[in-house]
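Just dropping this structure here.
Removed from the display is one protein chain of the complex; every other protein chain stays in position.
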Amino acid sequence: MVTSITSFGRSGLYDWLVQRITALVLGCYTVFLVVFFLSNPGLNFQDWTSLHAQLPVRIFSLMALFSLGAHCWIGLWSVSTDYIKPFGYRFLFQVVVGAAMFIYIVWGIQLLWGF
Amino acid sequence: MLNVSIYRYHPEQDEKPHMQDFQVDTSGKDLMVLDVLFSIKEQDSSVVFRRSCREGVCGSDGMNINGKNGLACITPLSSCVKKNKLVLRPLPGLPVVRDLVVDMGQFYKQYEKVKPYLLNDTPAPAIERLQTPQERAKLDGLYECILCACCSTACPSFWWNPDKFIGPAGLLQSYRFLADSRDTATQERLAELDDPFSVFRCHGIMNCVNVCPKGLNPTRAIGHIRNMLLDRAT
Amino acid sequence: MAENISTMSFDAVVIGGGGAGMRAALQLTEAGIKTACITKVFPTRSHTVSAQGGITCAIASDDPDDDWRWHMYDTIKGSDYIGDQDAIEYMCSVGPQAVFELDHMGLPFSRTEKGRIYQRPFGGQSKDFGKGGQAARTCAAADRTGHALLHALYQGNLKGGTTFLNEWFAVDLVVNDNKAVVGVIAICIETGETVYVDSKVTVLATGGAGRIYQSTTNAHINTGDGIGMCLRAGLPVQDMEMWQFHPTGIAGAGTLVTEGCRGEGGYLINKDGERFMERYAPNAKDLAGRDVVARAMVMEILEGRGVGKNADCVHLKLDHLGEEVLESRLPGICELSRTFAHVDPVKEPIPVVPTCHYMMGGIPTNVGGQVLFPESESKDRVVEGLYACGEVACVSVHGANRLGGNSLLDLVVFGRAVGLQVEKSIRDGYSVKPATQNNIDVAMVQLQRLNNSKGGERISVVRTELQRIMQLYFGVFREGPSMRKGLDLLRQLRGQLQNVYLQDKSQAFNTDRIESLELNNLFEVAFATAVAAEARQESRGAHARNDYTDRDDKQWLKHSVYYPEEERIGKRDVNFNPATMPAFPPKIRTY
Partner (left out) sequence: MSKKRPVNLDLTTIQLPLPALTSILHRVTGVMLFVGLIFFFYVFDLSLANEAGFNTVKSLLTQHFGAKFIAWGLLTALSFHLLAGVKHLIMDFGYAETLKSANLAAKVVLSSCVILSILVGVWLW
């Protein structure tokens, strides 16, 4: 058993499952947006904001946002452990990714509920 | 005349490895790569490689043949030579001892990690432990592994984490014991595997399947292990 | 004179990481004895891996009434009556226990519907002491039994915690002033370092030496290292003229095609499509003893009924068995024949030819694996500290001809027996006088001569010539005058060998040095074979002479013993005293 404290769930299976479930959420969200854009060719500001004013859409967006955070972390963590061998650089990379995801999530919540 | 280019490295003489060219007269025959190596060793006895059974069952002569890992003794020239050129390099990713001989230590260590032996905590009967043909059939495609390391050394995940990712060969053997109806240590075995490196570095790129000289499928075995882990956890 | 080399110390050292060596090492390690297993290749690369058909043993799966005594009878008859009956009795009676242990270790045997180990018919097997027809007694893991067995044993040793010295080459035995063996000089191939491995007891399990012939089913590593070490230490070897030619080696390549093919219903045909074994062995047909089948094949070829471009082989027909049977029971054979014969056995017959396969002779030992020095026909002396098991040993359970599937049984039974005997001996307080520097220097002579060589013959040239001589003058059929010619040629070759030139003198992974040492061993084996073959003036088992076509029990119901120091052949009594039953007296051997 290889132990690692920086991985997302510390269990390979858990990380793997989270990666799949978040992927599913993100995939659905992407398809949802694509369908919305394609079915509203002349999209204007009102259509766009009213879409995001609906509670179900807000919840969906929030789910996608959290999924994005987890998905990116697990993916990039595994990238960092594959290619960045010196501990210092790897840790730095992980800190940057972690900070970025934190900022994105705060930013996302703020813009979803802020308008 | 066949042009052969061989990876040379002698720890007592060379700072760095280099490629050396040889010409081999194959008399137009479709020799095996190992036969070509024997001719080269007659030209230059300092060329070093491993070999034993010469029929593809001992797994000694795994090497990178024109870019693809395989056993020299069962790779005919017709299946690998292009433009009359044969390039032989040691198995990728493992430290080179000399020429085509790599240090397999890391590979064996990963094999040993999966406890590749039958564990059964019930008292042994006076005869064999019974097993139906159907139960036995689950071991087909698993027990035939010859530990040549062609698969693991073709796996990028193993290149990047040879000390942490068990690799296709080790995982195939891990599943060989998970699948054996005579083994009772399934839960303990699975518990040992549930970390982010041992199993889950497999990204299904299939290079192990692509190079396995015995036609085995480690990717599928890894999938089975994952399903067993999932089954155990949910 | 010699530089001081470093020393490693153990209670027991096993030389050889094949089936016999690993079985012995496992027994010793489990007994808590400090053991090292020296092996020149990683253990799973040993030649046991190539064994295909199975391990013959009366476990009573195919036939619930099967009896180990029937197996004993078959083995004695197969040996053409020079197998030692006490040893055969031991092997056949202990066998089932040894096989069940393998199953418990994890060996993935094929199974019957009842869940028991699958057994297939092999040559020379009968029920009820030859009166009950063909038996099916060979326990199989498809056609990869050797592979499965070797891996199971390695895995067992991993579990048991055996110390392996992988890719170490044993050069020569160290013998102390009391003529007891006290370890071995060995080279770590990876670093090139030479070490004295000091040990109370030394077990030789170095396997066969099929590479003395040009055409062989044996791996490149089968160079008779244990025989070479013994002969250089002045110890005699037994029955060296007895070399088994396996009937079915793939023509040209020499790769083995298991007897299990014929066990599953395949048969041999000549160019007329005739199933010729019906003429030579009306009852057992294709499942007669291997010596019988091999000779029949050579007769067919010599009489112009061979197949192929040069009419120099016969066909093994399997296609009538159907794809399903072939793929489930003989998958490895399908693979090998596609690779090496370019033939798909599902559709076409495989071209096969008798090919050197197994050394029945070897280092004489008792049932406990203790090496014996035959001092006269009826008196042996135990060589202190030295044991042997597996193909290198001559217990002798195979006599003049080994039955298929008995080699794997031999190595697990006697590997185990050696372990038990050594354990007992060490528990009883066996102790030795340590080696002096002079003892070590003596064992270093060979290596030093090689390391100091400054020119002379190339290794590959001498080896090729050796193999050519053996193939030509000591093959399936032998004759006095041609063997004497072969012997002369070997004597000439010895001069070249002493002058062989090691070009590469570097340390790291120097395979050239190892091959030179192996060549010396090959030569020792070949020479002993030649002298013994010339001396045995009869035809028995695998030893078939055109000038002495009959078996001569009056003169030669004996083991031959080759004494290296005088280069002479002596005789040794065959054991006719099994412990639990009357002996089987010699009879005319027909199948």
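Here the chain labels run A, B and C in written order, and each chain numbers its own residues starting at 1.
Convention: a contact is a pair of C-beta atoms (placed from the backbone, for glycine too) under 8 Å apart; a residue touches a chain by one contact, two chains touch by 3 or more.
Note that the structure is a prediction, hence the values are computed from the model and not measured.
Novice: Per the definition of touch given earlier, which of B:K113, B:R136, B:K164 or B:R226 contacts the omitted chain?
Specialist: B:R226
Novice: Among C:S9, C:Q97, C:T112 or C:T191, exactly one should touch the missing chain; which is it?
Specialist: Per the contact definition at the top, the residue touching the missing chain is C:T191.
Novice: Can you work out which residue in B:V4, B:V36, B:V97 or B:V114 touches the chain that's missing from view?
Specialist: Looking across B:V4, B:V36, B:V97 or B:V114, the contact with the absent chain belongs to B:V97.
Novice: Could you please point out the subunit B residues that touch the chain left off the display?
Specialist: Where subunit B meets the chain not shown: residues 7, 9, 11-12, 16-17, 64, 66-68, 87, 89-97, 102-103, 154, 156, 159, 203-207, 209-210, 217, 219-220, 223, 226-227.
Novice: By the contact definition given up top, give the residues of subunit A that touch the hidden chain.
Specialist: 20, 23-24, 27, 30, 43-45, 48-49, 52, 68, 72, 75-76, 79, 97, 100, 104, 107-108, 111, 115
Quick note on the criterion: only the chains that are shown with their structure count from here on.
Novice: Would you identify the shape of the chain contact graph, picking one of line, ring, star, complete or other?
Specialist: Here the contact pattern is a line, an open path with two ends.
Novice: Centroid of subunit B to centroid of subunit C, CA atoms only: how many Å?
Specialist: 28
Novice: Quick check: how many Å separate the C-alpha centres of subunit A and subunit C?
Specialist: Here subunit A and subunit C have centroids separated by 65 Å.
Novice: Taking each chain's centre as the mean position of its Cα atoms, how many Å separate subunit A from subunit B?
Specialist: Comparing mean C-alpha positions, subunit B is 38 Å from subunit A.
Novice: Pull out every residue in subunit A that's touching 2 or more other chains.
Specialist: Residues of subunit A touching two or more partner chains: there are none.
Novice: Applying the document's contact rule, which stretches of subunit B touch subunit C when the two form their complex?
Specialist: Contact set of subunit B toward subunit C: 10-13, 41-42, 45-46, 48-60, 74, 76, 97-99, 101, 103-104, 108, 112, 115-118, 120, 124, 126-133, 135-136, 139, 143-144, 146-147, 177, 180, 182-183.
Novice: Can you list the subunit C residues touching subunit B in their complex?
Specialist: 41-42, 44-47, 49-50, 59, 96, 99-100, 103-106, 108-117, 141, 144, 147-148, 151, 155-156, 158-159, 190, 219-221, 253, 255-256, 332, 335-336, 339-340, 458-460, 503-504, 506-512
Novice: Give every residue of subunit A touching subunit B within the complex, in rising order.
Specialist: Where subunit A meets subunit B, its residues are 1-4, 7, 10-17, 78, 81-83.
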